[in-house]
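The other protein chains are all here in position, but one chain of the complex has been omitted.
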Amino acid sequence: MIFRKLKVLSDDEVVKIVEGAFRILRTTGCRFEDEKCMDELESAGCDVDRATMVVKFSEDVIFDALDNVPSVTPPDDLPKVRVASANKGMILDCKTKKMRPGTTEDARNVIKLCNSLDNITLASAGIVSSDVPVQAVEVFNIGLLMKYSEKLFNQWIYETENVPVVMEMAEVITGGSEELRGSKFLSYMLNSVSPLRFPPKQLAISRMYAERDLPIAVASMTQAGSVSPATPAGCLVLCAAELLAGLVWVRSLRTKTEVALGALTQVMQMRTGRQLYASPEQTLMFLGAHQIIRYFGYCSGNTSFETDSCDFDMQNGWEKALSGVMCWAAGCDMFGQAGFLFDGFSMEQLVLDNEALGMLSKVGEGVLVNDDTLALDVIKSVGPGGNFLGEKHTMAHARDAWRPSIFQRVSFEHWAKSGGMRIIAHAHDKVNEILSSKELSLQIPEDQAKAIDEIVARRVAAVAEKGAC
Amino acid sequence: MSLLEKIKNSIIEMEPELTVELTQSALAEGIAPMEIVAGGLISGIEIVGVKFKNDEVFLPEVMMSAKAFKDGFAAVSPKLKDSGYEPKGRVLIGSVKGDIHDIGKNIVVALLQGNGYEVHDAGVDAPPERFVDMVREIKPNVVGMSALLTTTMAFMRDTVSALKDAGLRDSLKIIVGGAPVSADFAKEIGADGYGEDAGEAVDLVKSLLAS
Partner (left out) sequence: MIFNKLDVVSTQEIERILDTSYRILEEVGFKYEWDWALELLEKRGCKVDMAKQIACVPRSLTLEAVANMKPLALPQDYPKIFWAPWIGMNIIDFETKTKRAGTLNDCRNVINLVNHLENISVSSTGVVPQDVPIEISDIYMAELLFKYSEKIVTTWTYTIESAHDLVEMAKAVTGGEDELRGSRMINYLAEPVSPLKLSKHSLEIMKVYGELDQPINMGPMVQVGTTGPATLAGSVALQMAENLAGLVYLYCLGSNSPMALGGPMQTSDMRTGRCLYAAPELSLIHLALVACAHHLGFMSGCTSGLTDSNCMDFQSGWDRGLSMMLLWAAGSESIGMRGEIGGGEGFCLESLVVENEMGGMLRVLSEGILVNDDTLALDVIEKVGIGGNYLMEKHTMRHARDFWQPGVFTQDTFDKYWSEPKPIEQRARERVEKVLAENSLELQVSEDIAAEIDRIVSRRVKAAGLQ
């Protein structure tokens, strides 16, 4: 049995942070930069200032939201380690070590890789194709994912105009608007802009999802030192306040939308102001935020499993473990972005991450304790000083262990003699092997695929035309 | 220690209130405004700049020094008008269309102001037209654009084109920055420079204006 209950805050400390968030929502409030939200939040009982768009929240309003907005329940059949493939602009050319703009071919390849990599739970197209008009890329990627991904997928949407198009596509797959309603086929992340703001576009898009009872992840993107206090506890207060404000707004829509809460907590590099992707303080904040989200009673996610290394080196692997393993040990439902490398995407990194997660997944199986595995009889028959190699029991369990697909287990001499390669060489080979041996095959009937293609083509043409004007 | 020395130190010591107080005393004592700026404020912030480059001071500390400079400068600037003082340069800066993230831009604004530049802020989600209008009005030497998202990065290109179309491109330098932006991208869209962090942005402005 595995008990993933690592905690970095006492129950009292969680309460203190949450009380702080309540105070901030009461005294300072949060700005919802969308006219309609004013009506919605006022009807929910919030104190609304229409001139400044600042909304203040009483305890009652917050408790009402916590009591009534349902949490997403992750599907049971998903493995215990849940990591999404990242969603980035540039892609790494492994040979030249240069980031280059992604292409539609890259998007297809990333989907192919996601299909083949067992430990990547949610697929993505990885990149933003530069050969598709930028305002239609989201639609284009979703079209590809709907057609070819064997897994649920993850694609950000920034353009409001793309939402109805995506909904139309989803209806093609699910069979209609009633079938799409309340399904988990599409979901959206409503992201605060710290401190204490929700921007108009994101609110409008979220509303479109909520109106169809589709799940919404409310996420707070605090950054210690710049848009949030420099102390982790203060950062968590702000994070909790923004999550609760988002939750109250979702409640005010009075739909059946299920919600997950997320911490996209960051730390600013204090020397230069640069954004960091991995630091021990960030891990602590992920863990603290997870506890707070659980205290609220919600499914929890974060952006762990990232690195500041630009190389496939010891730092890269260590930093992935620093946040990824810890968040797993704390029982986070969804963590991390696989394939992420310095604000870009790398297929080799995706393969390495998949391998690493395979090990973590195996740890998740725990230690089986029963008469057979305790093996007292076998220990008796071998006795002091013997060995277990010839035992039937050993034969029966010889294939239980995890085996690597690219990680190396060879002697130093063998390694040095065969070129002294770093693991990236094997990851690169694996990428090529998958890409050359697998074909993308349609996951949906041909007529649906045709309908999807038409919708995508229509949107691409519309954007192109607008651009020409 | 002379009063100018004290002003310089108050900036290095990150004490905005003290800087303002000392600047006012200096004015009251009849020290020439230009001398206060050059011998006190600027010599202080220059030392901070060197320390920043050597990793001796951290960003929040530099920002506080920059605030001390800015506040001290504000105290002396009414008297500067008649003395023929010209700012080091005029910079217009904004987050491009679609981008609502402004922390990076705000850091650059504060550091530029703290280094004696006159900075105008085009705000967030700024469409190309806003840049064009503001350039016409302000006549900056440098235009800076920031983007955090790959999808909004494309609007940097549009903004460069819009400035070209309006016949304003040649009168100014264009610099870009932000997480997804790279030196290659800057070159590709026809910008004059790229800074990978706020500190580099200040150096970049300095070198572009010198050339």
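To keep things simple, chains are lettered A and B as they appear, and every chain counts its residues starting from 1.
In this text, a residue touches a chain if its C-beta (ideal position, glycine included) is under 8 Å from a C-beta of that chain, and two chains touch if they have at least 3 such contacts.
Keep in mind that what you see is a predicted model, and the values were worked out from it rather than measured.
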item: Contact with the hidden chain (one of A:Met189, A:Ile423, A:Ala449 or A:Val463); value: A:Ile423
item: Options A:Gly102, A:Gly126, A:Gly143 or A:Gly225, residue touching the unrepresented chain; value: A:Gly225
item: Which of A:Leu152, A:Met270 or A:Ile434 contacts the chain that the document leaves out; value: A:Met270
item: Contacting the left-out chain in the complete assembly, out of A:Leu322, A:Met347, A:Val431 or A:Ile455; value: A:Leu322
item: Interface with the unshown chain - residue positions in subunit B; value: 14, 58-61, 63-64, 67, 103, 106-107, 110, 182-183, 196-197
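The working rule: only the chains that are shown with their structure count from here on.
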item: Distance from the mean Cα position of subunit B to that of subunit A, given in whole angstrom; value: 36
item: Contact set on subunit A toward subunit B in their complex; value: 88-90, 98-99, 128, 134-135, 137-138, 158-159, 193, 199, 201, 223, 225-227, 230, 268-275, 343
item: Footprint of subunit A on subunit B - complex, ascending; value: 55, 58-60, 98, 100-101, 103-104, 107, 149-154, 179-180, 182, 184, 196-199
